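Input: a single structure, listed below in structure tokens.
What you see is the complex with one protein chain gone and the rest in place.
Naming follows writing order (A and B), and every chain is counted from residue 1.
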Amino acid sequence: MLFMYALTGVGLFFIGLYTLIIHVNLLRKILALNIMGCGVFLVLISLAMRSGYSSPDPVPHAMVITGIVVTVSATALALVLMLKVLEMTGKAELYDEEEV
Amino acid sequence: MEIVTHLFDGLLCIVLLLVAWQSLTSSDLFRAIVLFIAFGLLMALVWGRLNALDVAMAEAAIGAGLTGALLLAALAKYQTLSSIDKTDSDNIVDKRQKNQ
Partner (left out) sequence: MIVDKKKGIKRMTRLLLIVLLSLLAAALGYVILTLPKSAVNLQELVAHNVATSGVSNPVTAVLLNFRAYDTFLEMVVLLVAMLGVWSIKEVPIEPITDIRNPVLDTLSGLLVPFLILFSAYLLWVGAHAPGGAFQAGSVLGAALVLLLLSGRQPFLAFQGLYLHFTLVASTALFTSIALFTLLVTGELLKYPLAQADTIIFILESIATISIGLTLALLFFGIYAKQKEKQ
């Protein structure tokens, strides 16, 4: 049962990574990054219960709580940066030089 | 009784992957963000199932609630600042094809 959740976490991570690479729009990239982070947290916490004890290992729980708070502050900063790019160039996308 | 629990876990994992996929590949940005909030709440359910109750509370409040509010506020700014509307097609190779 636990390994089903861990594999779901791996699946979420790679779905997020594929979307991060494919899409150009910055808001979608931010969504993809958040989902990748949630996948990592799922792997961490499902592996916290795998030894035979009845209560889970609290150290990964503490790490994931810290991770959730750091994710939300990084998302807020990324959204402000995206709005600044949008304000200055009119599109929420970042191009390499030779494509413009 | 065990089989019902396993069935519930399996169903939860499948729904998690489906909602993440739909959120990342939807062409309407508003729909993507709303599905992301739903994804966050499903993650809170998964944390409850994995016996990680502190993480469940933190994820429901911060991951689903506050990140959803941040994304929706950014989407509202996005629509007033940019010239394109809510639905956008933005795959990277489509953009290269359009700029030819």
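Annotations
Everything that follows uses one rule, which is that contacts are C-beta pairs under 8 Å (C-beta built on N, C-alpha and C of every residue); 3 or more make two chains touch, one makes a residue touch a chain.
A quick note: this is a predicted structure, and the numbers were derived from the prediction, not measured.
Annotation for chain B: contacts to the undisplayed chain at residues 53-54, 56-58, 61-62, 65-66, 69-70, 73-74, 77, 93-94, 96-97, 100. Within chain A, the residues in touch with the undisplayed chain are 3, 6-7, 10-11, 13-14, 17-18, 21-22, 43, 47, 50-51, 53, 55-59, 61-63, 65-66, 68-70, 72-74, 76-77, 79-81, 83-84.
In this section, only the chains that are shown with their structure count from here on.
If each chain is reduced to the centroid of its CA atoms, chain A and chain B end up 11 Å from each other.
Those residues of chain A that touch chain B in the complex are listed here as 1-2, 4-5, 7-8, 11-12, 15-16, 19, 22-25, 27-28, 30-32, 34-35, 38, 41-42, 45-46, 48-49, 55-56, 61, 64-65, 68-69, 71-72, 75-76, 79, 82-83, 86-87, 90-93, 99-100. On chain B, the positions that touch chain A within their shared complex are 5-6, 9-10, 13, 16-17, 20-21, 23-25, 29, 32-33, 36, 39-40, 43, 46-47, 50-52, 54-55, 58-59, 62-63, 66-67, 70-71, 74-75, 77-78, 81-84, 88, 90-92, 95-96, 99.
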